[in-house]
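Note sheet for the following structure.
All protein chains but one are shown at their positions in the complex.
Moving on, here comes chain A:
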Amino acid sequence: MSIQTTQLRKTYNQDTDFPVHAVKQLDLSIEQGEFVAVMGPSGSGKTTLLNMIGGIDIPSAGTVIIDGIDICALKDKALIAFRRDNIGFIFQDYSLLPVLTALENVEFVMQLQGHSEKECRERAITLLDQVGLGEQLHKIPSKLSGGQQQRVAVARALAPSPRFVMADEPTANLDAKSTAELLDIMQQLNEKEGTTFIFSTHDPRVIKRARRVIVFEDGQLTEDRAQ
């Protein structure tokens, strides 16, 4: 169970005079259970990479193979279902539904999978408890702090029991304390449940906690180290 990219490339504005090579010829392999930080300056292509291996963006060339499935070849509908069941997303701006409560935000993605209401409720409460929001179940996002919202987002990403979680600069908007709390939670989940986390960042405190660091510069992998 792994993510495998071969000769992965993404070029924006391909047919114009100023093509942007966001990701260049990338061969990368990430195993189940890893806790990986993708590091690099702004504009180096981290977001583009995460989007492609998360199946929400299409590469210009090359393949992304997850558990033997070439996700680039999947049809729209199958791809959405694949993402729903296998990949969780955590976004920099949290991206919770503002009209739903914390609990409903988490339940919602499980309901998309077709679980019963009772199942969704139980798992959502368990997860929100785990991220320390057992007391805030019925608050809407705007009534929560940034750190709390991001923890709801973590619960939401994990609710459908995905095997991979893509987190694009999850701590960029958080203060030091919230960042540390969030990393604790992610690390725990990684260790306990074996969920693979791939997160991009340029925050040295976050990089310190990663077990594998991929350094990205100008669309190219310049360093890949375990720590």
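We adopt the following convention: contacts are C-beta pairs under 8 Å (C-beta built on N, C-alpha and C of every residue); 3 or more make two chains touch, one makes a residue touch a chain; residues count from 1.
Keep this in mind: contacts and distances are computed from a predicted model.
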{"item": "Protein name as given in UniProt for the chain not displayed, \"Cbb3-type cytochrome c oxidase subunit\", \"Carbon-monoxide dehydrogenase medium subunit\", \"ABC transporter permease\" or \"Electron transfer flavoprotein subunit alpha\"", "value": "\"ABC transporter permease\""}
{"item": "Omitted-chain contact residue, chosen from A:Asp15, A:Asp76 or A:Glu135", "value": "A:Asp76"}
{"item": "Contact with the hidden chain (one of A:His21, A:Arg123 or A:Arg156)", "value": "A:Arg156"}
{"item": "Touching residue (missing chain; options A:Leu100, A:Leu137, A:Ala172 or A:Ile207)", "value": "A:Leu100"}
{"item": "In chain A, positions touching the absent partner", "value": "51, 54, 56-58, 76-77, 80-81, 83-85, 88-89, 91, 95, 97-100, 104, 107-109, 111-113, 156, 160"}
